[in-house]
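Apart from one protein chain that is not included, each protein chain of the complex appears where it belongs.
Letters A and B mark the chains in the order given here, with residues in each chain numbered from 1 onward.
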Amino acid sequence: MKSFLKHLVVALAAFLYAGPILFMVVGSFKPDADVLAEAGSIQALLPSEVTIQNYVDVFERVNFGRFFLNSLFITGSIVIWGLFVNSLAGYAFARLQWKGRDALFLLVVLLMILPYEAIAVPLFYQVSLLGWRDTYIAQILPFVANAFSIYLFYTFFLGLPRELEDASRVDGAGTLRTFFEIVVPNSKPVFATVTIVTFLFFWGFFLWPQIVTSGERVRPLPVAIATFHTLPPLKWGDILAFGVMMVAPVLIVFLVLQRWFVRGIASTGSKG
Amino acid sequence: MATIEYRNVKKVFGDDTVALEDFSLKVEDGEFVVIVGPSGCGKSTALRMLAGLESVTGGEVLIDDEVVNDLTPQERDIAMVFQNYALYPHKTVRANMDFPLRMMGIEKEEREKRIAKTADILDITDYLDRKPKQLSGGQRQRAAMGRALVRDPKVSLLDEPLSNLDAKLRVEIRAEMADLQEKIGLTTVYVTHDQVEAMTLGHRVAVLSQGRLQQCAPPQEIYDHPANLFVATFIGSPRMNVFKATLGRENDGYTLSFGDHILPFQSGRPGDDTDQLEELIDKPVLAGFRPEAFCPADEVDESRRIQGKVENAEALGHELIVYFDAGVEIHLPPEVQAREKDESRRGKQERALVARLPSARPPKSGDDITLGLNTDQVYLFDPDGRAL
Partner (left out) sequence: MTQPPSQRHRFRRRFNRPAFAGPVMAVPGVLGLLLFIAIPFLTAVALSFTNLRMGSPLPTEFVGLQQYQRIFADEGFRRALINTVLFAAVMVPVQTVLALSLALLLNQELKGKAFFRTVFFMPVVFPMALVAVIWELIYAPGPNGILNSFLDLVSFGTLGPVDVLHDPALALPGIMLLSLWQGVGFQMVVLLAGLQSIPGVLYEAAAVDRAGKIQQFLHITLPQLRNALIFTALVTTILAFRVYAQVEITTRGGPVDATTTVMYETVRTVFDRQQVGQASAMTVVFFFMVLAVTLIQRALVKQEREIA
């Protein structure tokens, strides 16, 4: 009885929780007029009529493909360059002895507490002076180096057994070879964590692209959906279809690699 | 093939932790030298400095008469086997062995040939394509040796390579290693805390304590002529009995008095200098007896017997080890005392003497016991622990 109650509570909470998602997915397949009209009844989740017209509309009304590729290109560049740059720095801080290392590492730790919001204004000013407004580079370059990623790599590398690197050096490998051929293949968890955390953050990044982009050419998805939902005529079906297409790829990757996502997020907690 | 030399090497960690001090040692071409000592004595540091994994604070390290202080590991052409094997977990055994060869820039065909040959010698051909995780402890150990030997290095270094194996496997692989080194004739430095490994494997044994070299000599000489109290008590199991004693003269011979006992002794040990003995009379010395210096009472005349109370006895089948209290205070160097505590030898208090006797029915604890003592087998040390 107690167990049944427990299951009931969890199931109810889960239903409330999944509600908005179900509503979005179901709504995106309904005739536009039904979305609001049926929102208050059970038909919000059980459509009386199914159509893909909303999806067609999205492509007709805006250049969705462009926005999607923009997001993919921007986020992908930040993630890939970030993995490269930040893991190298994390390794240099964790394992190599050099002058000025400790002072610079202190700087990294201090910069960890500075959120991007705190630098948006001066960065916007800098980018304006450089003439980088409305470009990809303004959306990528400032975010490649990331203090938190460096810190995550640093703590992970510190915990690796040193013997492997010793062995590699005795076997004749140089510093970079040791890093890429021995350290990196044994550090998959931290690379997964940093990839996931960085990707999620920048896939949803809104403030900076909103102030730094003006045209559609380099506009990413979050800004695009904000604009789209104010684009007359107001069609909720289309907006939901846009939303589904925007989140579906991430959601599918998440469902497939769930174990890594959960572990990655949890490990940021134990490091903080 | 190569020679190795340490010249007055010093290593300081951080600001003031001295790990190694004035360490000098020469290893000849093809020689197998074992560095042995308690944990924290600096033996691994010495090895890692030779490999280039630690910087040298002072003095010089030479390979083939060339100073290598400033060379990185990959410029030294050495191979090393690590305590935890350090096999690359993401590579198969074959890829592990291939790695150093690739770093040397050897052609693929030649690499394959050398891997096959080394695998054959070490008998690891059957699991070349497995990853380290799929191997047993002994197989991993062999694979690690394979990775070290496949490149045909000038020098091979081994850092406690057997310490992760169970006792039986350790004996087995120890024997194989001795054979292998004999066959290949590779200059080898081997670090261990296990004195049995040191004595059975080394052409010479270097005993290290608190960052200083105590003695370096062939195993038998280390055992027979320890340079000081530390070496004497560190090597040998059960360890030597050492206590405060005074030398006296009686008729035409000498006496050794300790506790309540006064035993006659002649300057029987070969190489002993009688003039030196004369100088020691009535001065405090430390006397040491190996456990085998004791014998059943009836084998010696009455004057050389010693009485005590049994504390503990271990019948090992082929021999009998007896710990007994004869009212004598045992004197050990602090490093060795620490080891005794580590190994938590219960019932072997400060007052217990150890005797190794022929196999017999073990006495009960608390029993009175009378044993003979071959006083001629005494080792004498001055109060500072130097051998006399």
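Note that in this section a residue touches a chain if its C-beta (ideal position, glycine included) is under 8 Å from a C-beta of that chain, and two chains touch if they have at least 3 such contacts.
From a predicted model like this one, the values you see are computed outputs, not experimental measurements.
Only one of the listed residues, A:A33, A:V56 or A:V262, touches the absent chain: A:V262. For the chain left out of this panel, the touching residue among A:V56, A:I80 or A:L96 is A:L96.
The missing chain, though absent from the display, is touched by one residue of A:P31, A:G76 or A:G204; that residue is A:G204. Of the residues in chain B, those that touch the hidden partner chain are 72, 74-75.
Listed for chain A, the residues touching the missing chain in the whole complex are 3, 6-7, 9-10, 13-14, 17-18, 20-21, 23-24, 27, 35-37, 39-41, 44, 84-86, 88-93, 95-101, 104, 107-108, 111, 113-115, 117-126, 128, 141-147, 150, 174-176, 179, 200, 203-204, 206-207, 210-211, 221-223, 225-226, 229, 236, 239-240, 243, 246-247, 250-251, 254-255, 258, 261-262, 265-270, 272.
Simple rule for what comes next: only the chains that are shown with their structure count from here on.
Centre-to-centre spacing of chain A and chain B amounts to 57 Å, using the average Cα coordinate of each chain.
Residue ranges on chain B touching chain A, taken from their complex, read 48, 51-53, 72-74, 78-80, 82-84, 86, 88-90, 99-100, 103-104, 147, 151. If you check the complex, the residues on chain A that touch chain B are 161, 163-164, 166-174, 177, 181-182, 185-186.
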